[in-house]
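Only a single protein chain was left out; the remaining protein chains are all shown in position.
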Amino acid sequence: MTTVIETAPQVATSTKPLWYVSDQTLDAHVPAGPLDRKWDTSKADMKLVAPHNRRKHTIIVVGTGLAGGAAAAVLGEQGYNVLNFCYQDSPRRAHSIAAQGGINAAKNYRNDGDSIWRLFMDTVKGGDYRSREANVYRLAQLSIDIIDQCVASGVPFAREYSGYLDTRSFGGAQVARTFYARGQTGQQLLLGVYSSLVRQMDRGMVKMFPRQEMLDLVLVDGVARGILARDLVTGEIKSYAADAVVLCTGGYGNVFFLSTYARGANATAVWRAHKRGALFANPCFTQIHPTCIPVKGDYQSKLTLISESVRNDGRVWVPKKAGDNRPPNEIPEEDRDYYLERMYPSYGNLAPRDISSRAAKRVCDEGRGVGPGGYGVYLDLRDAINRLGKKVIEERYGNLMEMYEQITDENPYEVPLRIYPATHYTMGGLWVDYKLMSNVPGLFVGGEANFSDHGANRLGASALLQGLADGYWVLPATLPDYIATAKPEPITTQDEAFAEAENEIQAKIRRLLAVNGSKTVATFHRELGHIMWDYVGMARSEESLVSALSKIRHLREQYWRDVRVSGGPEELNQQLEHALRVADFLELAELMAIDALARDESCGAHFRVEHQTAEGEAERDDERFAYVAAWGYNGAEPPILVKEPLVYENVKLAVRSYK
Amino acid sequence: MVGVLSFYRTTIGKKVIMAITGGIWVLYVMLHMFGNLKFFQGAEAIDGWAHFLRTFGQEVVGYEGVLWLVRIVLVVSLVLHVWMAWQLSRLSWASRPVKYSRRRWLAADFSGRTMRWGGVFIAVFLVIHIGQLTTGALLNGFQEGEVYRNLILLFSNNLIAAFYILMMIVLALHLNHGIWSLFHSLGWNTYPSKSLKHRLCQLVAIAVPLGFALVPISIVLMGVMNV
Partner (left out) sequence: MNLTLNVWRQPNANAPGRFVTYPVNDISPDMSFLEMLDIVNEGIVHQGEDPIAFDSDCREGICGICGIVINGIPHGGKASTTCQLYMRHFREGETLTLEPFRARPFPVLKDLIVDRTALDRIMSAGGFISASVGSAPDGNDMLVPKNNAEAAMNYAVCIGCGACAAACPNGSAMLFTGAKVAHMAELPQGQPERYQRVVAMLSEHDELGFGSCTNHGECSAVCPAHIPMSAIARINRELTQAALRGYSSATA
């Protein structure tokens, strides 16, 4: 697979090209046949494991969010011996819990023209034609069962007075297909999954390992056979062997330091798997969410999202004139620019995330931004409050408004919210085939950690959908198929591969602790975040990316020379935890910049300033870039780009328009 | 029944027992206070009331039969109430081996926080009270059946009157948390607190001890005026 046929430009300081390109392409093993029959056909062909044999097989699931938690619960229910890991103190804390707005499903309960096909089309179009057609269609198909399952497990979705399920609309769609539970849909869905999970824990089918962080993937004869995890309380490195490993470890947006991710969210699991051979697909596709509370100061540790659902009722605007410093309520209607409604009349305030974010950046770059620092726009609920009354708005977004007030000390019912884009989600992730298995046999990847469903931009309310689709349905079908087909030999942690991997990890930890430099881990992380936001952020150019590359390399080199990590290896050591994560971010960041450089087009959230229309919209290049860029790790050598051509059998590639 | 036995073993089961037994005592003290108010109608009225309580239902259960039945129920309730309180308190004390260095209360009021001490005081008071006004063992010159006279005799001692009044404040505090709490323990409060029902409970908690206290207060005042 690694025959090199093409090389890429070099950075000035190096004699090596930035990457190699493989002459082979990846096969996603999408079953043949009509689109709406592919999943059924695939399932019909899958091999099964008989109930009495299932408990002989151990499956490791890393992560307890919607994808990981659901997969662990269902596999446990099927009878497999499941080991489930999370770095938090409880599986209920996974960051799926923070999703606010809702979950899409093509139920068409409202009879407003929705269908599986339309959800599929919206998602493909929203992803700017860079996702895999068959995966997206399966996602849309499964959406229907997901709602049913969630209701059955006690998720208190919003209801009409009649007792029927309520829905609302979300970005990138013209139908109201988003099911929700106030502004805490992710929390309620995760608690639903968690309750299925604790049920299996009670039955002894799932063994939970909280406060354990995966630090390496263990391969035996090229097949994933276990993991190493650090017990975050004692510091002990522990080995776990299994017949298959599932990573549902979320995204890597914390490479930007400031993001809406949980503080502990990290790329270590996927990055270590990548270094063991798993391909990393589309790493540059990172979603910048348009509605976050703007940055206040250098001390800030994270950014907080205000659900996109607020755009249902809120209107986004900035003053027409640059430098208009009047308080928002004193700016009359004629001096306001409701720029989303002006630029995208048919979708208005509900234009997709990448488009809304870039529009916000544009008006702020023009000097029309509001709030301290000038990087913010108004999201105004005034008209909705006048139309519907404060009570209705409170019912819909009460907890969000309360949170906003806590953080900003401003009352959003009286003055418009101030918002600005922030890193929120990563569409990229480990490459997987149709069955969600990576190129490493036995290594499966679900949820945000894989790349498959959202292309270059994810639509709102689709992350929860994908997490549950992967966890509740896809992985529980494909994992048994793998076990039945591959018939993995029994293995224990006595295998020398475990000892080798452990030695490597121990050496890395010792090395980190031995640096004893002058800067804290957080300082480096913050600096990396600045580089990524400024040079690999919402607008990228060859120039910015090349300079990002040398800055990242320089920072990484400094890190290993000058970082200061206090404490020892065998204790609860949060500095060390952070230091290990940042070490991986510093490597991943480089691959993100390389991928962004290699993708010499604009698509979805990936905006190369060299490729834009006269109106400043992203300009795709389907001739050259209708592929998934999957990167292979190559040690000290430049990474190798392997392409998976995106074949659209059912969708006609078109210019995305939300006008 | 297995359910009930296992129910008793749970903390909620014990609480429910405390609620029911406490509730029985609340009903009793309400009735007791109502009888005491007959003091203000004169000796005949209150002595008659005492006589009525002894003869009520005597055709069926004999002289003092009902009274003894009530007393048995009360004693059993009291024993259960104290026993459960003891068990639950021990659980609570054990549930936080390392105490906080500082504590600030947001919701727990004085009456709630003093339930255990209040209970101890009330128990001691009960022994003295029975000795003085039921058996008469602790009251020189006690005459069986002459309630009015016994009361005057007892409360002509200002110190004892003050002690009784103080104990009624303790009782009010105990009831203030206890009455509303018993509804809570029985699961009959499913709405936010500070409701009408909560106010009613507080009213009873104040009214009953106040009614009791009126007797010593007025006797003390009569003494003052005679001088």
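Just so it is clear, A and B label the chains in written order, and each chain counts residues from 1 on its own.
The working rule: a residue touches a chain if its C-beta (ideal position, glycine included) is under 8 Å from a C-beta of that chain, and two chains touch if they have at least 3 such contacts.
Everything quoted here is computed from the prediction, not taken from an experiment.
Within the full complex, the chain left out of the display contacts the shown chains A, B.
Checked against the full complex, the one of A:195, A:493 or A:650 touching the unshown chain is A:195.
Set against the missing chain, the residues B:60, B:107, B:137 or B:196 yield one that touches it, B:107. Contact with the omitted chain, checked across A:329, A:346, A:506 or A:566, is made by A:566.
Residue A:208 is the one among A:49, A:67 or A:208 that touches the chain missing from this view. Residue in contact with the omitted chain (choice from A:121, A:262 or A:653): A:262.
Think of the hidden chain as still there; on chain B it touches residues 1-7, 9-16, 88, 91-92, 94-109, 112-113, 115, 177, 180-181, 183-193. With the whole complex as reference, residues 70, 73-74, 77, 88-93, 95, 97-98, 107, 109, 145, 147-154, 156-165, 181-182, 184, 187-188, 191, 194-196, 198-199, 201-202, 208, 210, 233, 260, 262-264, 296-297, 299-302, 304-305, 399, 403, 406-407, 409, 472-473, 476, 520, 522-523, 564, 566-567, 571-572, 574-575 of chain A touch the missing chain.
One rule holds for everything that comes next: only the chains that are shown with their structure count from here on.
Computed centre separation for the pair chain A/chain B is 63 angstrom, with centres defined by C-alpha atoms.
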